[in-house]
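Here the complex is missing a single protein chain, while all its other protein chains stay put.
Labels A and B are assigned to the chains in the order they are written; within every chain, residues are numbered from 1.
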Amino acid sequence: MANVVIFTSTLLLLLMPAFFDYYIKLLASSALALAILTISWLHLERDLGMASLGHSIPFGVSAYLFAINPSLLFLSPLTALLLYSLSMLGRTLFPFATFFLSVTFWYLAHHVVLGGRGGEEGFEAPSLDLNLAYTLSAVVFLLSYLLTWKVSNSGLGLKVRAVRDDEIAAKAIGMNPEPLKIFTFTFSCGLASITGVLHATIFGHVSPDVFSPYFSLFPFVAAMIGGRRLWSCILGSYAVVGLSWFLSPYVPGFHYLIYAITIILASRAQAYARSNRAV
Amino acid sequence: MTVTIYLFPAFIYASLALCVLLSYRGAKIVNLSLGSVFTLGGYSSMFSPLASPAVGALIGLLLHVCTKGMDTGRATLFSLGLAIAIEEALRISFRVEYVLLRSHIIHLFESKLVLEHFLAFLVSATFLASFLFFELRGSLGKLKLRVVEEDLEIAEIYGIDTERVRAIILVVSSAITCCLGGLYLSGRVISPTIGWLSLIFSCIIATIAHAFRDKAYILVLPVSLGLCWLTW
Partner (left out) sequence: MLEVIGLCKAFGKNVVLKGITFSLREGVLGIYGPNGSGKTTLLKIISGLEKPSHGRVFFNGEEITNKAPQEIVKLGIAMAFQIPRVFWNLTVYENVLLAAKEKGYAVEICDEFNLKDVISKKAREISQGKVKLLQLAMCFALRPKLALLDEPFASLDVESVRTVLGILKERRSHTSMIITAHHTKLLKSLSSYMFELRDGKIVRSG
């Protein structure tokens, strides 16, 4: 029964915006892209135990590379190595270090100027027709969800969770933790990079705000509101985008207050349960 | 004059960083509301100079009560919601984007200083010195804090009132932050979001200090001085 509800609600969220106007479709496309970012963050946090507050880095770097010159996208996997190197600081320091780095990127992005373009205003990016962008976001979201679920439930996912629980015990049964960690970071940052490209194509523009704390904290907030389950990343993402952007023309001046109250209530919800299972 | 330009903010950011560090290590929460509390201090000071620490203490108590028993993730999420709620409440209440806070000028050592900024420096210096004394003295209180940081369960088994420790940390850190906001934001044009940059800078200082584990509390000020010197 639960699976039917999950499937139906996900399908509704994917299909419904297609029948609405430009503004709804734009927000839905963005919410879907950011849902992929949330999935990538949740995979890293839940399976490897690394809560990144710097997922705006792979997101923003790939968006910038795509806007400047799409052929430069081959450089985006370097962000995975960057975040992996920060993981050596340990689990407690990792979130702060990633946040620190994302703020640094935010600052540096204001100074990226090429041929008179960029700086605070950012770069124009190749964009798609909104209907196409929306369809692409939906398809990529579904594929990302299925792929992440598959990886998480595979033998590889089991090994990654073992490393999360006890690295020394993992070594004691013959596992080498480092390749597993590198794989998880690469997979997570890869999905985040795809989100960056999608975001650029949807809005047709990239500015230093892609590295802002809003995008750094977005996957954390969306995942927590959604209940830290893979399937509910879409719910959490729609909730955050809906409350922070959608409501603004309808309740101007109050939409962020409603957003704040939702976050407070979500943190206190009794039915909110941590789950280590991929659903 | 150059010294005061970077010395005053260094002490104030060191105090904020210490509050961030204490909240994370002792109260198990990444207190994202401290930026908004800092801003709230500025707005509260318009009514009364004593309003800021009182308001800050109340916010800290609210945070403690509402996040009791929560894990770090949920408590951090709550603090983020609280931060945005404070910001929006200020925006809705004051209905203007920017507010200019009054200040008083004094003459000290042949320089013109903003009295409130000097007071903020004194408050933060006192706070840092008191905590340093507490840290180096090796008292029972320090041991309790260490044990709470290490393992809550074991702390409770050995009779430490962890809820009380948590409440003290959150109330004191919010009160100090609000008080510093009330003083340091004087003479400036403020807006509801002005506290975020201060929070981010303090988090950076806290992150660097935290890397030194046991010496983190002692190194907060040197790290702040170093970063302020680099950036000013």
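In this text, a contact is a pair of C-beta atoms (placed from the backbone, for glycine too) under 8 Å apart; a residue touches a chain by one contact, two chains touch by 3 or more.
If you're wondering where the values come from, they're calculated on a predicted model, not measured in any experiment.
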For this session: Tell me the shown chains the invisible chain touches, ordered by label.
Result: A
Seminar exercise, completed: Omitted-chain footprint on chain A covers residues 158-159, 161-162, 164-166, 168-176, 276
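Here, only the chains that are shown with their structure count from here on.
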Seminar exercise, completed: Note: chain B sits from chain A at a C-alpha centroid distance in Å of 30
Problem set entry | chain B residues touching chain A - in the complex, by the definition given at the top | 30, 66-67, 70-71, 73-78, 80-85, 87-89, 91-92, 196, 200, 203-204, 206-207, 210-211
Problem set entry | Residues of chain A touching chain B in the complex | 51, 89, 92-93, 95-97, 99-100, 103, 213, 217, 220-221, 224-225, 253-254, 256-257, 259-264, 266-268, 272, 274
